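All protein chains of the complex are present and in place, except for one that has been dropped.
All chains are identified by letter, namely A, B and C, in their written order; residue positions are counted from 1 within each chain.
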Amino acid sequence: MSRIALIVGAGSGNSAAFARALAEQDYRVVLAARNIGKLDTLCKQIGAHAISCDAASVASVNELFESMKQDVGLAYVALYNASAYTAGPITSLDPELVLDSLMKTAYGAFLVAQQAAIGMKQLGGGALFFTGATASVKGFPNFSPFAMGKFALRGLAQSLARELGPENIHVAHFIIDGAIASPGRDLGSDEHVTNVGDTELEPDAIAQTYMAVLNQHRSAWSHEIDLRPWVETF
Amino acid sequence: MSRIALIVGAGSGNSAAFARALAEQDYRVVLAARNIGKLDTLCKQIGAHAISCDAASVASVNELFESMKQDVGLAYVALYNASAYTAGPITSLDPELVLDSLMKTAYGAFLVAQQAAIGMKQLGGGALFFTGATASVKGFPNFSPFAMGKFALRGLAQSLARELGPENIHVAHFIIDGAIASPGRDLGSDEHVTNVGDTELEPDAIAQTYMAVLNQHRSAWSHEIDLRPWVETF
Amino acid sequence: MSRIALIVGAGSGNSAAFARALAEQDYRVVLAARNIGKLDTLCKQIGAHAISCDAASVASVNELFESMKQDVGLAYVALYNASAYTAGPITSLDPELVLDSLMKTAYGAFLVAQQAAIGMKQLGGGALFFTGATASVKGFPNFSPFAMGKFALRGLAQSLARELGPENIHVAHFIIDGAIASPGRDLGSDEHVTNVGDTELEPDAIAQTYMAVLNQHRSAWSHEIDLRPWVETF
Partner (left out) sequence: MSRIALIVGAGSGNSAAFARALAEQDYRVVLAARNIGKLDTLCKQIGAHAISCDAASVASVNELFESMKQDVGLAYVALYNASAYTAGPITSLDPELVLDSLMKTAYGAFLVAQQAAIGMKQLGGGALFFTGATASVKGFPNFSPFAMGKFALRGLAQSLARELGPENIHVAHFIIDGAIASPGRDLGSDEHVTNVGDTELEPDAIAQTYMAVLNQHRSAWSHEIDLRPWVETF
């Protein structure tokens, strides 16, 4: 029987590429997002199930997992890929948008991780992945809300890596350091004229590393992996 | 005219010691906390002003700064010392308490930093300090909410250090790595039998370093300082 | 034509596993070590070439690369896997052994990286990997020589990642955090009774991640990757 993978904060970039890669390795994929209309094509392509969810809402996340349990099953893999931020000098930020950023980037990750971990403990194992950013390890000027959210996400991932590892649940935090290219390119071809010189991260290239980490033997797990273009200044 | 210092999350430990040290260097001190009854003695000792405030509430933080502006003046120094957490395996945490932890530990810091920065820009300078913990840099198992909050606080501090430094506002993040001793000991004496061997951080010793950082020449500012007992395992 | 891979500090653990994995992907493998007698069996198994080399000696490293150029060709992949250390309280360490540790763990890595980079620039690309340890990011008491060597190695890797990336040379630093199991186990089987419960890193599991990083698309390269057993305390 196929294992089940859940992607929260699914869109058209690295999450879609990861969904396709999972489907190729025979996972049944569930995509969750606030607006699932945009996911129709992907769902058809890979036979995925889409569920609408506001990741920052306790009730909505509970419904998502309830619905999965009834219709699909428990997730063996879960990726939290959602985030939101507002930028600007601290003196001119809107406190409501800052809260929204913290809720979607970090608190939602907690809610999803909690429900996912409950299921993975029942399954006897699993993988819990978090998509971070440059802002996960460096707070840039005028980006305090994003730094708060992404640092918090990393703290959550670190804590859970230590807590859930011995329960056979592989927790990994990915630091995406650079711009992600528009989706559509087939790696190995040169067709993708919008990413000349590979200066932006190809979604499929990100997904390839997510899959490599997912397939690691548990005697040698990675817990934090950086990913950036070869020409990126860092 | 004396400069004004604000301590949010004031209690009886390192915040009280910092308040006394500020008063000794002629600062007018304002103490903010949810319950200000406990601050009576300290207020009398050092002539401080106490204002009740829920740091995680936009309205309450706005009132605090409004009240300060009318009755005392703009803060040249602000320390965010508040935090809250709930602990346990992720599968048994109460989501409401996790949110509360994130709000008090990180979001409140943003709200206070925002209002403080507005005032400091008017003053042409200032100092914005944040009290972190071991959990600011390491996520321990069963402490995911605290790691989230303290990592987020560090992200905020890092971002603001870069953003506000060139505005002559000194942002510093202190990593308190160890248990803080009960207050009351006079450093240099041996009277404090509850901290035999200096195995816990003395509040006055923490305050001494806060003051040293506050008094740094701006050509050589520290932005992150760790503090731990000489015998601490780390 | 097959690409060439060089492993300096080759032994029977993760370096041998990486050598086998490279050979399976059609690389021609060159193994360098001070004592190459121990490499006979491996060389026969995978058709590798062994060259004796003292990595801390400029002359010996130059000879290694000269010999490769004449007999095999330029290395497209180079792994520095050598290290040495002496341990104990700083007051009782032998300065000569400390120097030896620094030379073999860090200076030799520089020498090999320099010669390898010269060749990779001629090839128009390549991959330069360094095997680090827990001591690369944390200095433990009584292990100051190892911390010095492994920190230095990480500094070298970081600097070269930024310098050589834009020359199409992928520099990656692996943090091996835990004990490495005795070689011999076929992953997926349970035959390896000395590593019950996968509490030590399987050499083949480490090699699998080295290969995954080697095969990353250059739009999404990893530069630092941690590896540890699922049950490791960290």
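As a convention for this text, a residue touches a chain if its C-beta (ideal position, glycine included) is under 8 Å from a C-beta of that chain, and two chains touch if they have at least 3 such contacts.
Treat the numbers as computed from the prediction; the structure is a model and nothing was measured.
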Among the chains presented, those that the missing one touches: B, C
Contacting the left-out chain in the complete assembly, out of C:Gly124, C:Gly139 or C:Gly197: C:Gly139
Contact with the hidden chain (one of B:Ala50, B:Ala75 or B:Leu227): B:Leu227
Of B:Ile4, B:Leu79 or B:Leu201, the one touching the omitted chain in the full complex: B:Leu201
Sites on chain B contacted by the missing partner chain, in the whole complex: 162, 165-166, 168, 170, 181, 187, 195, 198-202, 204-206, 208-209, 212, 216-234
Interface with the unshown chain - residue positions in chain C: 58, 89-91, 93, 95-96, 98-99, 102, 106-107, 110-111, 113-114, 117-118, 121, 135, 138-145, 147-164
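Just so we're on the same page, only the chains that are shown with their structure count from here on.
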Both-way neighbours, i.e. chains that touch chain C and touch chain B: A
Per-chain CA centroid nearest to the all-protein CA mean: A
Chain B-chain C separation of Cα centroids, rounded to whole Å: 45
Whole-Å gap separating chain A and chain C, where each centre is the average of the chain's CA atoms: 31
Contacts with 2+ other chains: residues of chain B: none
